[in-house]
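With one protein chain held back, the other chains of the complex are shown just where they sit.
Up next is chain A:
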Amino acid sequence: MTVQTATAPGRVTEESERAKAENTLGRQLVLPAIVLMMVVTAFPMLRALYLSLFDYSLTAPDDRDFVGLSNYWTALSDSLFWRDTANTVMIMVVTVAVELVIGFAFAMVMHRVIFARGVIRTSILIPYGIITVVSGFAWQFAFSNSNGFVNGWLPFMGDDFNWFAQYDSSIIAIMASEIWKTTPFMSLLLLAGLANVSEDMLEAAKVDGATWWQRLYKVILPNMRAAIMVAVLFRALDAYRIFDNIFVMTAGANKTESISFLTYRQTVEQFQLGIGSALSVLLFLSVLVVAFLIVKLFRVDLAQARQE
């Protein structure tokens, strides 16, 4: 009798102690990662928020005047900010849409291919792994009218056409480099999604007389929804941050500047830390808005993206 009453509460405390120990160990193990991520992002971001309230330039570091929100007002009332934001959104929408279509076609081929699987997958990883700057140079020289081959290969283009002389053709060249480099990533994510579409269901649809298009729209796409949405979310936010290709290919000439490029130029080239910080905060907020809109509009399952 006494033995029984002694063991029951004993086991409970032992279990809760175990849970407690597990809780402590878990927290200890994630601590270094959390601290590092916070030190390099959250802390500097708070500092940017603080600096954005000052008129602060590295060329005159000692006159740091508190100016309240006027840096934000300067940025938001400047048509340059809105032009660059519109340009960035345009690049994001076009590149992600094109990548989604081409990436899906590539994923379908890779899913069905039986021979030379290794060769295909090895080559698809090359654009993924290549340095964006290198991709930018390769495409810049390819489009160049003095040393490139694009004008010669396109039958409707004059040999002397200068792709980097005006906005339309410059932005096409920039998007070509961006799309080339990131489509493989998209297609690998979609390939993982395709692997989850059950073959039995496809077979059943075929037996019921569904055409290829019907099978695509009614069976394959709905079953891949989660994978597509996560791929779109990641790629769209990545495209919104476009910087490397623009820096290398046009350096922002002909109004091809993106919002990231504008922020960089204010800080590093013009040493305007006050307005640069305000732009940093605005860039961060606009990414949050874009992320929020994508998650809400397409009803992306964030638990999926978070891997819960």
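Following the convention adopted for this analysis, contacts are C-beta pairs under 8 Å (C-beta built on N, C-alpha and C of every residue); 3 or more make two chains touch, one makes a residue touch a chain; residues count from 1.
As a convention for this text, contacts and distances are computed from a predicted model.
J.: Can you match the unshown chain of the complex to its UniProt protein name from these: "Carbohydrate ABC transporter permease", "Cytochrome aa3 subunit 2", "Transcriptional regulator, AsnC family" or "Sarcosine oxidase subunit delta"?
T.: "Carbohydrate ABC transporter permease"
J.: Decide which residue listed in A:60, A:76, A:109 or A:165 touches the omitted chain of the complex.
T.: Answer from the full complex: A:109 touches the omitted chain.
J.: Just to verify: which one of A:60, A:165 or A:268 makes contact with the chain not shown?
T.: Touches the omitted chain: A:268.
J.: Which is it among A:123, A:198 or A:211 that touches the chain not included here?
T.: A:123
J.: Applying the definition given at the start, please give the residues of chain A touching the unseen chain.
T.: On the chain A side, contact with the omitted chain comes from 19, 21-27, 29-30, 32-34, 36-41, 44-45, 47-48, 51, 102, 105-106, 108-110, 112-113, 116, 118-135, 137-139, 141-142, 144-149, 151-153, 159, 180, 183-185, 188-189, 191-193, 196, 226-227, 230-231, 234, 237, 240-241, 243-244, 247-248, 260-261, 263-264, 266-268, 273, 276-277, 279-281, 283-284, 287, 291, 302, 304-308.
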